[in-house]
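One protein chain omitted, others in place.
Note that the chains are named A and B in the order they appear, and that numbering of residues resets to 1 at the start of each chain.
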Amino acid sequence: MAVKNLLEAVRETLHDALARDDRVFILGEDVGARGNVFLITKDFLEEFGRDRILDTPLAEASIIGVAIGAAMAGLRPIAEIQFADFIYPAYSQIVGEAAKIRYRSAGGNTCPLVIRTPYGGGVGGALSHSVSIEALFYHVPGLKVLAPSTPSDAKGLLNAAIDDEDPVLFLEHKKTYRSIKGEVPDGKHTVPIGKADIARPGRDLSVITYGLMRHFAVQAAEELIKDGIDVEVLDLRSIRPMDRDAILTTATKTRKVLIVHEDNKFGGVGAEISAIIAEEALFELDAPVRRLCGPDVPAMGYSKVYEEAFMPSPERIAAAMRDLAAF
Amino acid sequence: MPQLGETVTEGTVGRWLKKTGEAIAKYEPLLEVETDKVASEIPSPFAGIVGEILVQEGDTVPVGATVCEIVEAGSSAPAASSSTAKPSSESPVAAAAPSAGAAGKERSNAAPAQANGVRYSPAVRKLAREHQLDLGGLAGTGRAGRITARDVVKAVESGVATKFSPAAQVAQASGASAAPSQARPAPAPSPAHAPVLAHAGDDDTIIRLSTMRKTIAERMTQAATTIPHAWCMMEADVTELSRWRDREKAAFKAREGVNLTYLPIVVQAVCRALKENPLVNSAWGGDHVIQRKHINVGIAIDVEEGLVVPVVRDADRLSLAGLAQSISELVDKARRRRLTMPDLTDGTITVDNTGALGNVASVPIINPPQAAIITMEAVVKRPWVVNDAIAIRSIMNLCLCLDHRVLDGAVASRFLGSVKKTLESYPQ
Partner (left out) sequence: MKSEPSVRETLPEGLTPDRLRDMYYFMILTRLCDDRGFALNRQGKIPFAATCQGHEAIQVAAAFALRRGTDWIVPYYRDTCMALSFGVTPREQLMCLFARKADVFSSGRQFPNHYSVPDRNIASISSIIAAHVTHAVGMALAHKMRKQDAVVLTSFGEGSTSEGEWHEALNFAGIHKLPIVFLCENNEYAISVPQSMQMAVKNVADRAVAYGLPGVICDGTDPIASYVTVREAVDRARAGGGATLVEAKCYRAMSHTTDDNQLTYRTPDEIEAVKKRDPVPRFEAWLADRGYINESAAADLKTRALAEVNEATDWAEMQPSPTPEDLYTHVYAEGPLS
């Protein structure tokens, strides 16, 4: 065990996977000599060579398309999209191709591909370096979407993603890269895909969340307990498949649910969680399901004013928790 | 310590380019800072004299920490030289903008004021059904007095709440929005109080019980056996009231569209008396008495099948006309089997017009979880002593049954006396 930040956890996981399995290789823009714009793959080029740490042209669709081909040919590519905001040209390849390969060949072909990309705001990234994309992808059967929030989960889920036989979109919240530290187990720590984590057990209401918001929610909960309000925080970790059992268990336990995500509210992941709860636990609820999310504007702007107005903060989360507790 | 990269959270002081006591101009390089991404010269935000250096070369501090002081030109107090840019992490900034995600007002799910229409959450209904609880008797600790799931659970655990009232059964029968059938009989009485059952003879007729009748039977048994009833009666000389009513009733009918009967007048008097004697508007809570804030008067109404007791909420806030209207509406709804759950719940006291059928004295059974029930008997002309002479006066008896755990005779009599006094003083 060692304390690392999320970036270090990802780096270590990638390094160990490359060392362990020579089918694994990394491709993306600036992954080689530059070592990735956050230095995640720093020095990998020297250690693993040009073949396996492959700087691609500035062409996202083909980063993924080529990776798909390599995966179909038996390798384990880890493709990087430099910022989630740049993933749109590759949408056809991810959703139209990768997600469907097993299904369309009735199992004859498979696509064990990992796509890593940093997402989320809070770093002054403005309109094109801050978006959350999970809602655009978690809808798609055949694709898996992961969003770990702790260094330990980042390692565990990335290992699971690399081992997975199906395409996995692995989302790394860039604000958590350096600001979130935690114990990371040594060796090939693996976390099962599709299992949520109770970040904080509680009794009075449940917050269902993921990503950076998990940390804000826990922080807010630690404030509320001083006033005797005991909040349970459930970190989804895995957006697709989603841990329905954990969602229903926590909703039934506390009877009050607040969903918090940074992504825009309308049609976001919270909408699906709400529907699941309404369909299967309506009669356990003591209050309507609430969602505290990013506003429905295209993206967060450059000025700090915009960014802070966009992103749910621990204070706003605490206020929403209090409000729900008092309902 | 400035923030030198999007995700940087700390910085290391590389080299101080100025010493304590040296002058520095605005924008002149002050120190070198290293982060794991870049190394930079940091220009001074102020002009002045470098004061105390707080972080030594090679030390690492979080973004936002003060690294040195500068005495600004023309001031005596040092100005702390830290980054003017606030770190983008976790600084609590009051958001002037509308709170994220709160765009679009939340509509009907804000908890309503209890009085405007009680709404029970699915969990509350479910728990109430599972434990056969009458929610009408519960105090709510949620917003605006909402009954929460926790309230129900607590009530179940402390044994406070009581089983469904017959009125609730009627609500279902009349197509109200109550949860699916919870018409289960109350648990059988303990063997020590087992009822004596009759056997039908050959030429006897067996009358099957409706759900309503069954429920009434259970409720009455429970009330009669668990509440210690005490009874008292007063006689009210309502001659003047009667004459006033005779004078007024035509105009009242024309103006208000409903009849001016004695019932709203008595209810109004009861409300006034309750304000003076609030303990009568209470409920037994096991080891405490719950004194109700609202005065919700239940009006006993005969329907074909039996008795229903719909409630006039906040009856003390209604005028005489208002009371007459409300009562008339409730009677109409009752007769047409259109009463809803909100109509039948949250009563805090009951008034029964037993006089309508000619009674002059009644011993009513209290409607749990209330603490009292009042009957108004028939107005009868009697020979009466007035100023030591015999006169013919219109007399209405008023009877009161009280829960002797909550009320004593003294309180009850004061209350009833107040009712009597109001009626005898008509018109004011």
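We adopt the following convention: a residue touches a chain if its C-beta (ideal position, glycine included) is under 8 Å from a C-beta of that chain, and two chains touch if they have at least 3 such contacts.
Just so it is clear, the structure is predicted and the values come from calculations on it, not from any experiment.
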Where the missing chain makes contact, among the chains that are shown: A
Contact with the hidden chain (one of A:A17, A:V31, A:L45 or A:I68): A:I68
Absent-chain interface as seen on chain A, which is shown: 25, 51-52, 56-57, 59, 61-62, 64-75, 77, 89, 92-93, 96-97, 100-110, 141-142, 144, 164-166, 194, 241-242, 244
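In this text, only the chains that are shown with their structure count from here on.
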Whole-Å gap between the CA centroids of chain A and chain B: 44
Of all residues in chain A, those that touch chain B in their complex: 7, 38-39, 122-125, 129, 174-175, 177-179, 255, 265, 282-288, 291-296, 304-305, 307-316, 319, 326-327
Complex contact set, residues of chain B against chain A: 6-9, 36-37, 86, 88-90, 92-93, 95-103, 109, 111, 121-126, 142-143, 146, 148-150
